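A single protein chain has been omitted from the complex, and every remaining protein chain is retained in its original position.
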């Protein structure tokens, strides 16, 4: 069966990475009712950080935007592995975003918007999500960005 | 039709501000099932920060409390614009609060409580909410406070 959402992702030039393993005794995804919760994902590639450091110091805005995109792709990869098809996603509900940064850094929205923009490109009218963004002191493994997504599903819960 | 909740807000001496526009490719509110999620709101007034800086440095506790109240009023303004009436809110479920502060600042609850107290005054027995509060390094646009609310609705989802 076709996965039109995944096709759109591919047409945009993106691929789903191998979803990173959890860093402890929790799960990558949990389905509860019609909602899919996904654990915080960072810019990890092939099991290793693709980028480390703080926005406003080692990490430029453009690098931070790439990190947010990779974090989102990891998130969608987790959802895909659980659901079997991104078409089962009815709506992106919520994005909680964490940016590790210097005290003087205040352009968090610009960094995280690369993820929100990709959601709009891939999910179109199903992309609408609320967002929280805060600048934290640091993140696990010195990652610069962490994203946690909540999705509403089309299908009935198991 | 009367909006008794909004009337109570007015009786308390408060007005709903013009709800701020999102800072990127996301939505101010998303309705999912019987829950309304609202994007993080800060002390923004007429499209501009009403206050910037860190608690424990430039921002006093009393100024932080005003900032939290304004953030809450912006949040309720977003809900009102979406729902058409605050009476459609059955219960305030969850308040996630972010306080940008100096390392030595530890009175976050006192700052955020101005928002919780206003919820109690306006929603009475419908105000009961759980709360998370943390002290972050900074917030978008150097805002001192950010609030994200989840509401349970009376009406059926669309």
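We call the chains A and B, going by the order they appear; numbering starts again at 1 in every chain.
Note that in this section contacts are C-beta pairs under 8 Å (C-beta built on N, C-alpha and C of every residue); 3 or more make two chains touch, one makes a residue touch a chain.
Please read these numbers as outputs of a predicted model, since none were measured by experiment.
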| item | value |
| --- | --- |
| Among B:37, B:69, B:82 or B:129, residue touching the chain not depicted | B:129 |
| Of B:28, B:51 or B:95, the residue in touch with the unshown chain | B:95 |
| Option touching the unshown chain, where A:20, A:43, A:128 or A:146 are the choices | A:146 |
| Interface with the undisplayed chain - residues on chain B | 33-35, 91, 93-95, 101-110, 112-113, 116-117, 119-120, 127-137, 152 |
| Residues of chain A in contact with the chain not shown | 22-30, 32-33, 37-40, 54, 96, 98, 100, 136-142, 146, 148 |
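The rule we apply is simple: only the chains that are shown with their structure count from here on.
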| item | value |
| --- | --- |
| Intercentroid distance (Cα basis), chain B paired with chain A, Å | 25 |
